[in-house]
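The structure appears below as structure tokens.
A single protein chain has been omitted; all remaining protein chains appear in their positions.
Order as written gives the chain letters A and B; numbering starts at 1 within each chain.
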Amino acid sequence: MEITLTHYLLLAMTVFLTGMVGFVVRRNAIVMLMCVELMLSSVNIVFAAYSRFHANADGHVFVLMNFAVAAAEAAIGLAILVEIFRRRRTVNVDDLKALME
Amino acid sequence: MESHATESLLRWIVLVPLLAAAVGGLLNRRLPKQVAGLLACGAVGVSFALSVTVFLRLTRMPAAERFVSDTMGTWIGFGNLQIDLGFTMDPLSGVMALVVTGVGFLIHIYSLGYMAHDEGFGRFFAYMNLFIFAMMTLVLGENMLMLFVGWEGVGLCSYLLIAFWFNDEANAAAGKKAFIVNRIGDFGFLLGIFLIGTTLLPHLAEGEGLFSFRTLQHHAGIMAPVATAICLLLFLGATGKSAQIPLYIWLPDAMAGPTPVSALIHAATMVTAGVYMVARMNFLFVLSPTAMGVVAAVGVVTAIFAATIALTQNDIKKVLAYSTVSQLGYMMLACGVGAFGIAIFHVMTHAFFKALLFLGSGSVIHAMSNEKDMRVMGGLKKKLPITFWTFLIGTLALAGIFPFAGFFSKDEILWKTFSSELGGVLPWALGFLAAGLTAFYMMRLVVLTFFGENRASAEVKSHIHESPATMTMPLVILAVLSLVGGWIGWPHFMGGGAWFEQWLAPVFSSGHGAAAHGAAVHGAAAGEAVHDTMMEWILAGASLAWGLIGLGVGYFVYMKKISIATSLRNLGGGVPYKILLNKYYVDEAYEGTFIRPGYLLSKNVLWKIVDAGLIDGLLVNGSALVVAITGSVLRLFQNGMVRFYAWSFTIGVTVFVLYLSFSG
Partner (left out) sequence: MEGILFWVFGSMMVFGGLMMVVQRSAVVSAVWLIFAFVSAAGIFALLSAPFLAVMQILVYAGAIMVLFLFVIMMLQGPVLEGDQKLLGRSLWPAVAIPPLAIVVMIVGYVMRNGLTGWGGPAPEGFGSPEHVAGLLLGKYLLAFELISIVLLVAIIGALAVGKDERKLPWK
């Protein structure tokens, strides 16, 4: 069977849903961040697939931008987690309820 | 080119006092008193010297071209609206600049002595410099908006200085009163400016500055249909600033400030701003006989009204304050009959002798340990010789005795009132009557203060002393000016050249060109047309004699036969006296007609219904209620569980995908 655009999109969907479920079920904030990275990655696959489909490499530029944003997000997010850990000695999101009301 | 150098001097006339005010005000107490005083006086001195320089440059120009301008750039510019930031000096503003900086300089010197022991020495001089800055902006501003900036600036400084000793609540209240009453006038003034703007804007050519006085003068004809409205609105502003009926009530209360302030702001300079503005806009006023009539009527009524109140006041500064109101009435009268030049002439001579009188009264108050009530003064002639003699000169000038300055200006006003088409016998008679009253109450003041026995307590008596040289020197200089200052307006019929009027003629003659366009008042300022030398001599003699009679009666009544004063007081059951003493109950009337209903309206309608009911109840609490209800629903989602938030996000994604797949 020939591999088509649809195959890549379905792959991206599967990966995205995996990350999404992981984001909901995990309590460890670091792992939750990793799930976000996984979802971002699946989006990158969609970009690349459509770039190939339209024979237009603009999508590749977007992917690169996404890399940068993901890196920035990881850096800031982890810095915040480190700071939270310093104060609360935990990164379990169920213990972090200061946002309530 | 020399003119270039002179032109850029113009901005420094204005900016030097501002810089000094900034430095003095910011450093305030960190500066030693000597430095602060020197800085302030020096700044005004520089300003005066620059004014003289530019003025001399003006005198060397041909009469019709006397105009120096210094544009610093565009202030507001979009579309065809162009307003420049710049200063100009023509004969009119030149005279005003000299008077303001010159008299201002003398008063600054005087303040060095008067305020020497005051806590707020630095603050005082910073405010005074700021005032000079604002006043010079008002006088030299190139357009109406600059004038308005200065106009508000002097109002602010006036407020700050009236309430200078703000620890006393009465002073603070007087400051607020001055500010609020002035706001009423300013409101009218601002509306007038808007009206000018909307009328003129569609007719302007490219690059023509809206509100620039040159433009206004050039296009006066366009404004002819609404000239009456504009002029009345502008004049409302003038009644506020120049203390005319009905807005004069703030000026007597303004005497709460330090005496040099009363002399500078509330006698010599700021209160003449209204007169200056009317004179500046003469080309508009002559287009509207109605407005001119109103100006003249308000002026003459104010003159006599305030003079009668001054008869009975016991506070030495209050007498002078009402006298100022009365003299400002004269100036307005002169404007109203089209004699703008004479009005400015009176502004100048009045600045000299009224500043002198106020500073003299300051010297008296200083000597009497801050006592202002004349009933406990008396016999100060021997103890304060310089003050006495200079004060007497000021009194003679104010009473209009030949050859003191006041004679020339006041007599000219009365003559123009009598001879002008806009004037007549009735306004002349009222003005004439007020002149006699002026002489009388001034003599009363002199006698009560300087003659007879001293009625003060022994303790105060022992402290009486002549003021230091920094205070007496300005007195002497002003006394000399009060004597000779009027001679530059020596009228034609007495063999003079009326040089002052000629000097200003270019500013006002162009107004008549517009008047011809607007088909309005021809012989407005043309008293010459009915020039009757004989009549002029008779009237001059009459007013001189009348002034002397006033002085004589005053001296006789208060020196020799005090019983007459007592019986006058009891005349008609003492009712007229009481009315005068209480200033015709105008303050009370305003209280009853405006303040109290306004207060009740605010309290019962605006506060209880509009504010408490509508705004607080419906809008504020109502919107709060909506938010509260929404919030109590939304808070169910704000449970602090991060994973719950994440789950909500998955639901969102799901709904989005479902929507996409069903819609497409």
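Just so we're on the same page, contacts are C-beta pairs under 8 Å (C-beta built on N, C-alpha and C of every residue); 3 or more make two chains touch, one makes a residue touch a chain.
Values in this document were obtained by computation on a predicted structure and should not be read as measured data.
Peer 1: What residue numbers in subunit A mark contact with the hidden partner chain?
Peer 2: Touch set of subunit A with respect to the missing chain: 1-8, 10-11, 13-15, 17-22, 24-28, 30-31, 33-35, 37-38, 41, 44-45, 48-49, 51-53, 55, 57-58, 60-61, 63-65, 67-76, 78-83, 85, 91-92, 94-95.
Peer 1: Extract the touching residues of subunit B with respect to the undisplayed chain.
Peer 2: 647, 650-651, 653-654, 657-658, 661
Methods note: only the chains that are shown with their structure count from here on.
Peer 1: Approximately how many whole Å separate the CA-defined centres of subunit A and subunit B?
Peer 2: Distance between chain centres: 73 Å.
Peer 1: Looking at the complex, which residues from subunit B come into contact with subunit A?
Peer 2: Touch residues, subunit B against subunit A: 635, 638-643, 646-647, 649-650, 653.
Peer 1: Which of the residues in subunit A come into contact with subunit B in the complex?
Peer 2: 20-21, 23-25, 27, 29, 32, 93-94, 96-101
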